[in-house]
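Before anything else, here's the structure in question.
All protein chains of the complex are present and in place, except for one that has been dropped.
Letters A and B name the chains as they come in the text, with residue numbers starting at 1 for each one.
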Amino acid sequence: MSRLLETSGLSRSFGGLRAVAGLSFAVAEGEILGLIGPNGAGKTTAINLLSGVIKPNAGRVVFAGEEVTGLPPHHLARKGLVRTFQSTVVYGHRTVRENALRGAFLGLYPGVVPAFLGTLRARARRRETEDRIAELLAWFGLDHLGEAIAGSLPYGRQKSLGMVIALAARPRLLMLDEPVAGLAAEEADQVLETIRRIRQRGVTLIVVDHNMRFISGLCDRLVVLHHGQELAQGTPQQVLADSAVIAAYLGRGHGAA
Amino acid sequence: MFTPTLLAQVVVNGLSLGAIYVLVALGFTLLFGIMRVVNFAHGAFAVLGGYALYYLYGQYRLPYILAVPLSALLVAVISLLLERCVFRWFYQKMFQSMIGLLGLNMALVFGSVIIWDTYERAIPPAFNGMLQLGGVILPLDRLMVVAIAAAILALFWLFMSRSRWGLAMRAAAQDVEIAEAQGIDTLSTYRLAFFIAIFMTALAGGLYAQIYALSPFMGDRPLVVAFIAVILGGMGSIPGAALGGLILGFTESFLSTFYGATLSAFVSFGVVILLLIFRPWGLLGTPE
Partner (left out) sequence: MASVIGAAARSTRPRISALHGLVAGAALLLALWPLVFGNKFLLALATLVALYAIGAASLHLIIRTGHVSFAHAGFMGVAGYVAVLSQMRLGLPFAAALPLGCLAAATVALAIGPLILRVTGKYFVLVTFLFGEILRLVFTEWTAVTGGSNGIFDVPPPAPVFATPLGFYYLALGAAVLCVGIVARILGSEIGRTIDALREAERLAECSGVPVIRWKVAVFVVACALAGVQGVLQAHYLRLIDPTTFSIVESLNLVVMNVIGGMQRLAGALIGALFLTALPELLRGYVEMQRVFFGIILIIVMAALPGGIIEIGARLRALGKAR
């Protein structure tokens, strides 16, 4: 398996606080990598760095053999690096379908002139995108809610919609920031199933969570963060057996999440 | 060209202009910092202050030292009516306040035109003399402006830092909800802040009208100045507004004496635009 994403020495501080310090790991094509750590460990910051939302102070990111360190999010999205947000972000005043269409910008937008003129090519893209989106919405059980206003949906549905928006951009690598936090067990299981299906479609994933039990069943490999630093890395079995992890993380509040 | 007298005059002019700007800017920043209203009608209150001083001092011949604070007080008291009917609608609504108060500005300015016509009036100077200090000659009326403004600013500072009401206002500026949870009556805090803001602005307007000339359109310049000073110092920051006002007063006095008013305006606008782009929270504000 080839390496799709590789970071080395990735660091970012806020004032004096080292939110992420010297993070190095690699994700293989087709893999599900878990990024785990207690609250404030630096998981979201890591995702922000990888998706270009914030810029690193030091370190490198290589995606698909190309250095992408410090590139802006839209550039990375174009290359296939897409993420969701922890605090659910959707276009609250718009319909579910409109949300999905906006997520599909890269496939849908035909360029200024065709868009302005509404050419045949633009219309073909629109039809194609609508079919794709219909399928995506069905995956997440949102197909009957296409005309519902996103902001009025229950929390779990909004989280699903966040994933739809990300998937609509046709990512090669999808980063999910706590996709199941705050969901009921039943909903969480559905999301898990969906994540597996996404992988079957050939999408590589980085999944962030702080629930060890949930994530070890899903992921091929784990990276454990603590105070911005890597504590351990390896298969779930290796990580669960790691004495540093047991001492620092599992030792207190195991399963509390 | 740098004779001591000229230099001293530039300094005194800068100081008096700066003091007026500080008063105007403080009023503006108080309204913004506490109630989140962008007072586009600020200049109109300066105009009202000018006319009040014109009557109390120029017409009715009250002693200067009494006429200045009384005229500002008069405007502030009457303006409480506007607080009730207009401003109250726009508290914590920044964007609506801009447009709505723009409307208020229009109504007040053209109302003034109807009452007082557009011609310029002069408020007689408080003193005609010059103060001679060694080889340096200074205009007394400018020094008087500095003294009055300094006294008001000192009172304001004492009020904000020592009194219960000042503390309440600062708490409300920090976070309205927390302030309310602590039992601060926001509505009367707002009213008080409004009163003080208008008092200072009207006072500054009177002094400004005395230095330049009084007309219903006089307020444009104080408004723009308040804007720039407040941006310079940081929106909503009280020390920032003071610093911004002083910087602006000195820059204007210096540049316009030596290089002309146009260059002075270009420089101050240009600097502020750059500042807004690279440090939008101003010199003394805090980033969001």
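Heads up, the rule we're going with is that a residue touches a chain if its C-beta (ideal position, glycine included) is under 8 Å from a C-beta of that chain, and two chains touch if they have at least 3 such contacts.
Every value quoted in this text rests on a predicted model; they were computed, and no experiment measured them.
Put simply, the hidden chain is in touch with A, B once you look at the whole complex. Checked against the full complex, the one of B:Val10, B:Val38 or B:Val176 touching the unshown chain is B:Val38. Checked against the full complex, the one of A:Glu67, A:Asp131 or A:Glu193 touching the unshown chain is A:Asp131. Among the residues A:Gly37, A:Gly103 or A:Gly156, only A:Gly103 touches the chain that is left out of the figure.
Within the entire complex, the positions of subunit B that touch the omitted partner chain are 38, 86, 89-90, 93-111, 113-114, 224, 227-228, 231, 235, 262, 265-266, 269-270, 272-273, 276-277, 280.
As for the chain not pictured, it touches subunit A at residues 51, 53, 72-75, 77-78, 82-83, 85, 89-94, 97-98, 101-106, 108-110, 112, 115-116, 118, 122, 126, 130-131, 133-135, 137-138, 143-144, 146-147, 165-166, 168-169.
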